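To start, I am sharing the structure in question, which I have written as structure tokens.
One chain of protein is taken out of this complex; the other chains stay put.
Should a chain be cited, it is by its letter among A and B, assigned in written order, with residues numbered from 1 in that chain.
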Amino acid sequence: MTDIAVQSARLLSVLREKRPLVHNIANYVSMDVAANALLAIGASPAMVHAREEVAEFVSFSNALVINIGTLSAPWVEGMRIAAKAAREKSIPWVLDPVGAGATGFRNETVAALLPERPTVIRGNASEILAVAGTAGARPKGVDSANTTEEAEAAARALAERQGCVVVASGAIDLITDGRRAVKLGNGHELMTKVTALGCALSAVVGAFAAVERDAFTAAAAAAAVYGVAGSLAAKKAEGPASFRTAFIDLLDRISPAEVERQLVVIP
Amino acid sequence: MTDIAVQSARLLSVLREKRPLVHNIANYVSMDVAANALLAIGASPAMVHAREEVAEFVSFSNALVINIGTLSAPWVEGMRIAAKAAREKSIPWVLDPVGAGATGFRNETVAALLPERPTVIRGNASEILAVAGTAGARPKGVDSANTTEEAEAAARALAERQGCVVVASGAIDLITDGRRAVKLGNGHELMTKVTALGCALSAVVGAFAAVERDAFTAAAAAAAVYGVAGSLAAKKAEGPASFRTAFIDLLDRISPAEVERQLVVIP
Partner (left out) sequence: MTDIAVQSARLLSVLREKRPLVHNIANYVSMDVAANALLAIGASPAMVHAREEVAEFVSFSNALVINIGTLSAPWVEGMRIAAKAAREKSIPWVLDPVGAGATGFRNETVAALLPERPTVIRGNASEILAVAGTAGARPKGVDSANTTEEAEAAARALAERQGCVVVASGAIDLITDGRRAVKLGNGHELMTKVTALGCALSAVVGAFAAVERDAFTAAAAAAAVYGVAGSLAAKKAEGPASFRTAFIDLLDRISPAEVERQLVVIP
């Protein structure tokens, strides 16, 4: 699996060179940190949600990221139009099912978006279990009360059923397309103490999917770079806020060689 | 009043252990910093506002915080449904009447929410004067042009009339339930130079109210921990942004013993 490390390093270089336009329908909480993470990693972010313009905006974007964190009916309408446009134009799109399993409205929204065939679904373990329809999801609001290990079988089944890549992120990140699977072991517990870092990872997955056709490799590379930056940032942090600053700085400065050297792939 | 210091330290430990789920209907400006303050202090934040799901989300939350900072009609509807659900299920809820007194729309919204009997009302001095209906409120947009001292009588009267706890925060924080009152003297002027730190305090009050039935003690503990962290953060800051970073780091790292040692209770 050194292949993942090599590919991740390579794709980071490609991303920085191509600077893809990533269209986000983000939640309000995550907009600042997700936009800053995308800029730091080398992408060009835009946040556009209105039904009047989402299809037009998708049409010239390199990827779309839909995050259901702070839902309302008009936004769901925008999400559906954007996802449909992405599917029709074969633009890769990422679904972040924040709080799936917590309310009926969230479950209905996810159910309405899945037929538009997301390229990648990125969530925490509880969200992946909920989207997969597996008993045992224990969402605590929008935080996870499940481990990645508990969600592994569900993630594989969901990926296979949907024909997509599933990323269950947590202390261990699992990336699977149903057939292939890889587990990454970088990152740091402080990442759970900063709001919306999961959402920002979904945005970064979109940026990598914009420059690499194989969504499994793209999603693994995104999680790899993100996790390595997280591990390194923790060494400079005195708490969650200084961690966030160091983390965004590192997304900008981390070298492909460093990613390749530091990546922990779990056998 | 050393009792307040002892209780504040104790409740900080309880909060970190219980990690309550705090449901926020926050304003757009405050979402990032309020969520990060809640995570740092040890709570699990969620931001959910749509009428389709607020009542369901409140039902499994440990506290609700409603902030009227960036109002619009659909959000007011969500606020009313959520507040009603919280009252009916006896879930503690905090009202932050941002900009009360500044426009008719804000005053009407506050008037519509008060009958749902907030557990705590947290505002700056001008907002508390406006909610209390006292002449003399001089809001400057959403900032206060009144001192806590000017709002003291109004705060007590409002608390008594509403049967709730009122927190008027500023250079001095006043916490009262009409019968009891305490004034705290920590914090730092830099707190007025960072947007939404008042809003984030309301969210933190919600977190403490989730773990302590006596809302007066809970609100005083929240203001105590917040103020002590603010005083300590100011020593590390070179301006408002580095203050914010140090402050959030400290909400995560401050020890109960430090809170007890540093708290300034004004006789």
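Points to keep in mind about this one:
Keep this in mind: contacts are C-beta pairs under 8 Å (C-beta built on N, C-alpha and C of every residue); 3 or more make two chains touch, one makes a residue touch a chain.
The shown structure was predicted, so the numbers you read here are calculated from the model rather than taken from an experiment.
Here the missing chain is touched by one residue of A:Tyr28, A:Phe208 or A:Tyr226, and it is A:Tyr28.
Considering the full assembly, A:Ile248 is the residue among A:Ala9, A:Ala130 or A:Ile248 that touches the omitted chain.
Checked against the hidden chain, the listed residues B:Val142, B:Leu250 or B:Leu263 yield one contact partner: B:Val142.
Mapped onto chain B, the interface with the missing chain covers residues 27-29, 32-33, 69-73, 99, 102-106, 140-143, 192-196, 237-242, 244-245. Mapped onto chain A, the footprint of the missing chain covers residues 21, 23, 28, 31-32, 35-36, 39-40, 44-50, 52-53, 56-57, 60-61, 74, 244-253.
In the analysis below, only the chains that are shown with their structure count from here on.
Chain B has its Cα centroid 32 Å from the Cα centroid of chain A.
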